[in-house]
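Got a structure for you, written out below as structure tokens; questions coming shortly.
All protein chains of the complex are present and in place, except for one that has been dropped.
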Amino acid sequence: MSQRELPQHPDFLWTNPDPKKSYDVVIVGGGGHGLATAYNLAKHHGITNVAVLDKGWLAGGNMARNTTIIRSNYLWDESAAIYETSLKLWETMEEDLGYDVFFSQRGVLNLAHTMQDERDSVRRVEANRLNGVDAEWVTPQQVKQLCPIININDDIRYPVMGGTYQPRAGIAKHDWVAWAYARRANEMGVDLIQNCEVTGFVMDGGRVVGVETNRGRINAGKVALAAAGYTSVLADMAGFRVPIQSHPLQALVSELHEIVHPTVVMSNHVHVYVSQAHKGELVMGAGVDAYNGYGQRGSFHVIEHQMAAAVELFPIFARAHLLRTWGGVVDVTLDASPVMGLTPVDQMYVNCGWGTGGFKAVPAAGLAYAHTIANDEPHPLNRAYGLDRFVTGALIDEHGAAAVAH
Amino acid sequence: MAEQMTVKPATTDAAVLGYRRSPAHHLTEIMAEAGGEQVRLREVPFLTQITIRATSPEAVAAVGNALGVTMPSAVGEVAQGEFGDLGSDSSGSSGSSVSVVWLSPDEWLAVLGDEAETGVAITAVVESLNVALGQRRGQVVDVSSNRTTLELSGPKARAVLDKTIELDLHPREFPVGRAVSTQMESVAVILWRSADDTWLLMPRASFAEHVVGWLADGMREFS
Amino acid sequence: MTQHQNHQGGRLERGGRLDRDQSIGFTIDGTALTGYVGDTLASALVANGRLRVGDSIYLRRPRGVLSAGVEEPNGFVRVNGDHNESMLPATTLELRDGLDVTLLDGIGVLDDRPDRNEYDKMHVHADVAVIGSGPAGLAAAKEAASGGARVVLFEQDFELGGSLLSDPTITVAGQGALDYIARVRAELEAAPEVTVLTRTCVFGSYDNNFLVALEKRDEVASAKGGVSRQRLWHVTAGQVVLAVGAFERPIVFSDNDVPGVMLASAVKTYVERWAALPGRDVVLFTTNDSAYETARCLTKAGATVTVVDARPEVKAAVSAQEGARRAGLTVHTASAVVGIEGSEGVTGAFVAPIDDAGQLAGDAQLLACDLVAVSGGWTPNVSLHSQRQGQLAWDDALSGFVPSAGVKNQFVVGAGNGTYDTDDCLIEGARAGRGAAAAAGFPASSSADDGDAVAESAEVWHARQHRAAGTVRPLWAVPAPDGSLDTHFVDPHRDNTAADVLRATGAGMRSVEHVKRYTSISTGIDQGKIGGVNTIGLLTQLLSGNDAKAIPAGQPGQDAAEEVELTASGQPARRPTPGTIGTTTFRAPFTPVAFTALAGRGRGTLFDAARTSPAHSWHVEHGARFEDVGQWKRPWFYPQEGEDMDAAVARECRAAREGVAFMDATTLGKIEIRGADAPEFLNRIYTNPFLKLPVGKGRYGVMCTVSGMVFDDGVTLRLADDRFFMTTTTGGAAKVLDWLEEWSQTEWPELDVTLTSVTEQWSTVAVVGPRSRDVIAKLAPELDVSKEGFGFMEFRETTLASGIDARVCRITFSGELAYEINVPRWYGLKVWEDVAAAGEEFGITPYGTETMHVLRAEKAFPIVGQETDGTITPHDLGMDWVVSKTKEFIGKRSFSRAAFTEPGRKQLVSVLPLDHTLRLPEGAQLIEPDALGDYTGEGLPSAPIAMVGFVTSSYHSQALGRSFALALVKDGPTRVGQTLLASFGGQFTEVEVREPVLYDKEGARRDG
Partner (left out) sequence: MMVIPCPFCGPRNETEYSYGGQAHVAYPENPDALTDEEWAQFLFYRDNPRGSYAERWQHSAGCRKWFNAVRNTHTYEITHVYRLDQARPDGLPKAPLATKEVGA
């Protein structure tokens, strides 16, 4: 399909009901994770008396704001397991959900600019391969072949020394993904309730039995948090804490251009990650702002800094124009890995901490989280991701692994 | 402090001083070429620089005394004085003007002339300050070699600085005589306005080239 | 030479802000045309009778210039040059001689040639920043400046005056508009503290009145090096006055995108400012009074005008309409343009009566015309206000979202505030200018001559605003006779129509944000300036009943949530208004900005500092290849004629192990520590004890994070009871200093300890090898270098033969006898050269980081960041000996957690490939020999293969005559002697696990 044609969205997506008095499961947060969880509850566990509540417009949080990079080339076994499961689910998503989400397996390049980058990259590639994740180390010349617009010359401060490449990785259209899940979940009986902010929890002893919202109390057999950057605020209401901090993360796009960028390039060392979306806009992520922030906005110098790096690496971008910038609220853990599992409150579950990289996890997280909720016990994929790892110290630290986020 | 390693005597002979190589030495030509009528750049090498740390008012007063100044007490302030006659080797009449820059509530930078010119040996200043500080909390550290001093001057000097320095350099906010630590393109510098059109920048030695690079780049418009 | 056609058939004989003596040639799609200095590309096109621009992006419909400003959704061009500018609206391009453009169909083309122009940045601080130079902005700037405040006036156009340039005949503050502009300009230019920046668009507004603006300097720049083509301004303002005007809205009707449909205010601007007449037979379709000015100026210019006014009658401010009538215009009231004849250009307009509900009330008649000027009302330009979370409220009378609650230290004035009367703009601007100056501490001087009216109550002011605007009858979508909506363009750039909006609501979309994303309205270059409010208006017609209840809250301009009143039938009593829906979010940039302008000069060598040691010039002269370590450029190895890296490293290793070699270790971090509690401080920081370190000696230490992970290491010398000299890794210098400062300041302020970074005070040369003693003896004649006189981990202050004072330490990172000479950095080169000279007779060899790595790896000395990755404890490195069991230190508590006591941790060992020549790639994974199953390395395994560790460092050892590696392996020490498989690049090779130290295990070589 050419850049000048986009398939249309389906004629009908979802209904907008008033909330019922009570649901078997109330999911707080209608981002990708909340929606995929609802879908999986219905599909795999037959639980359809489910409401997904969102305080704003559906999937208007980080789901609407991410740079859509999908890959599974994570270092640790636990990460590879969940992200690779996810990638496989991406490969069948359009069929499963009956919606063209523009999943494009155009490959992702993670560039190395120092010798330590190179070591970390090779280590990750080798681990990936043994974990069944397609990955390879590529030389600067191969980088150039994969992405001819990259400058691999020595005239930049940190020349490209090679990179890792995952051919099956890629991008998808974020909103369409959310809507695809929403539509199917809605079809199967899930209520999607927007403009419905959870303001408190109703407890019975140590157990949650409902939520208070700006649209009244809603009783719930189980409550599942899927509120990304807002999880702390909700957990606070429920009387426990989660080990995350919420930070602004910005992204930006250019106007539409004829396609010049065939793949996805990430360079952690100089803080660039960029792809060209199907319509032709360059989609770029900036760095995380250091401070905590729920403002959905960050500081402009972060963007300027990254532009310098972008134009160094991609001289062809010189006269592309910044068209729009925005920010999300990312839920960052100390080990750059998520938290998914049970909570100190009975029948309440948490899924958060995906930080700068949880879009790609949507399908698998939905699968595992639904399992966790339905069975009151983690799925094998998220067993390692419980809150207990912070007590035992068995972190899954993805920082050291060339620190590739997103 | 019986165990203290003894400091070398307060003399450094001229031949030895001749071995020094200033951090921006290799950039002399670049700096000269970048300059013109509107703005000029040069290195002021080998200034004696001593970091002074002190917390108690007594300690602060004592080090001030030793330097012959009242130590500045607020951001931007620089105290001026004369430090001298500390029995240098032959002439006995050595002395140097000293400026003390406020860096933090418990940190100052004392800046004196090049010991080769003033005859005031770095070690002598350090020693006298150490004596003044005594056992009190604080520290006296020779950092002469740690930074260098770049002087940007001329009617367009401020315009050049405005390209990289985020602070307000308007005379209302940054009058002559003010010095602060800040950054230039993420390199830490002490920025000191020594005259209307003259600014001193003190980056750490290995960053001198980067700072010169930015300044020279900013100067081209005016050369 | 190109022959430029000097037709300019649409150019009026008189008038316009043009320099008619300066005809300039330009080329569009290869056709040479002319215009004048003062034109924009768009005005020159209009003057040349060319309204038609490129086709639309998806539907490929012919399109024409719609506007005269930054909101243009159709007229995009590529500007050709030594680097083509991908995509710019013709309406914002100042015409210059030789301009060469290509029309685009809504999509840009990037140029892969390097852009050799320069782009720089400037920081400016203002007491008052005024954005926009229409009447409101000029009045504000003038008043603000009068008391001596530092004022910066920003205008994106190349001329000051804003809409006054399109109204040159009106009287402003008692003078002609153009004279007024000239007077204020002169006054501002004369004021010493005022900066006037034209061609400078403020595109971002951030916290604390931090503005970012882009100045286009190409038109003024000479060819001189160092003069940037564009400049990014970083503005910190005490007070901000937003005087940014308003945008006129198109009207959504069938075929409203045909070339020749143009905004009425744009038509006026082309005629008045540029003396360019876009059409001679004009149908002017309006919903409000403002377009009558266009009618007036068109008639004056000799065009015939038929007005189609949606309003049944015009109650207020009818003078313009009356005037128009008197001028002999036909005015159709209660009517609408319902369609267009023509596709490549307008040839006629279908006009039909409409009823109170906006439905067709009769047959359409065709009026022949060549231009349809439209005015659907005005939208205050609230982007910058809203970027700061400034609030908006829908104003029904003005039919627009207007700033309500303000932003701290900001004023919104003029049309941007919904104030549409010029005199009122002046008053509002002047007041804001004075208010801002006063707030900034520079009250305006007394005389205010721009009609600073007596204070008015808010209500009176509000009433004035509305009077000035006249009445507006919003028409969100004009029905077509055939009922279709699919050529009713809402967002022409994105090719979205009313039908698309209808589909979106039909699909269940209730939020304007969803509609935006379902359709892509407002996501183009104009970012909704053209279609945003019309979309919202349409939604008020499409969403009713229960739909309105499901509209999510929280959008800018959305009414505070109110209980929706229900009628008996359960339907909400009131129809939704645009305020029920709110706008999409306004984001920076207000207008697009080239990436390279944001990159600025921070590229190439200026991208990041390259730090070098004082001996750098020597390294370069001696052929060193360099490695980036953090920001440092460190010599990596020194190849000689004909040598590759392996050969060079082998030679350097041999020298260090068999003779003498030297390395520049200047980059190590260094910190001076003083205080009575310094020993206690270090004792808490390091995992090993430091209380009893004797003066004159050094000790290696490891520091951990609170969670027990190795964080840095290095040797610390005790200079005196209360003075220490700490060294850190090269990459760790800054973070270690920060770490120590943090603990000292925030946790242990009671400890008497003071820290000063002296990384750059000292230059360090490591002299290594069995013959190093001889070299040191020559260099430092006063020093007793004997084994007994100068023990391992001791240091001495001495005077070198050169007379330079030095601190010499006996430290080794290679296992060999070795010394480190520290001198003040400015002696660094001299001492380095002296070492080279002194060592010459012993064959001293310079070596770089690669050799250093080989030597230390043979001794299993870990490198933080290579053998560690933030998950490794000292125990994992086999360094239990460095972890005190008795004292408290940072991280200690973490070691007793389950994950640290259970087996299965990765620990440091060495691994030897059975093939002695094979150097494993660093990063290779290690697996059990039987873990492969049937996996051959082809493709990927079907199930995960368990890994037990990985290679951290791998080299060829000259000393061992074979390859070797260090690795972190699960329960490594218990596996010594086992064989594992190393996996890399689809290959597997057997390796033997060994204890980490492979060379001189007894440490016999350390003392020479």
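Per-chain numbering from 1; labels A, B and C assigned in written order.
By our rule, contacts are C-beta pairs under 8 Å (C-beta built on N, C-alpha and C of every residue); 3 or more make two chains touch, one makes a residue touch a chain.
A quick note: this is a predicted structure, and the numbers were derived from the prediction, not measured.
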Displayed chains contacted by the hidden chain, counting the whole assembly: A, B, C
Option from C:Asp82, C:Glu344, C:Asp396 or C:Asp738 whose C-beta touches the chain left out: C:Asp738
Among A:Phe300, A:Tyr349, A:Tyr369 or A:Tyr385, residue touching the chain not depicted: A:Phe300
Which residue of A:Pro17, A:Pro148, A:Gly189 or A:Gly239 touches the chain not shown here: A:Gly239
Hidden partner chain, residues of chain B it touches: 75, 103-105, 107, 166-167, 180-183, 186, 188
Residues belonging to chain C that touch the chain removed from view: 206-208, 210, 234, 236, 389, 706-707, 738, 741-742, 745-747, 749, 888, 892-894, 896-898
Interface with the unshown chain - residue positions in chain A: 199-205, 209, 212, 230, 232-233, 236-239, 241-246, 290-295, 299-301, 333-334, 390-393
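Convention: only the chains that are shown with their structure count from here on.
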Rounded Å distance, chain A centre to chain C centre (Cα mean): 22
Chain centre separation (chain B, chain C; CA means) in Å: 35
Centroid spacing, where centroids are CA-atom means, of chain A and chain B in whole angstrom: 50
Residues within chain C bordering two or more other chains: 602, 605, 610
Touch list for chain C against partner chain B, complex: 120-125, 150, 224-228, 234, 236, 601-602, 605-606, 609-614, 617, 632, 672, 674-676, 695-696, 719-723, 752, 754-763, 797, 799, 802-805, 824-830
Chain C-touching residues of chain A, taken from the complex the two chains share: 3-6, 8-16, 18, 54-58, 60, 64, 77, 80-81, 113-116, 118-127, 129-134, 137, 149, 155-158, 175, 194-195, 214, 254-258, 260, 279-280, 299-300, 303-305, 307-312, 315-326, 389, 391-395, 397, 399-401
Complex contact set, residues of chain B against chain C: 1, 3-6, 8, 13, 15-16, 19-23, 26, 46, 51, 53, 106, 135, 137-139, 141-147, 162-168, 170, 173, 185-187, 204-207, 209-210, 213-214, 217-223
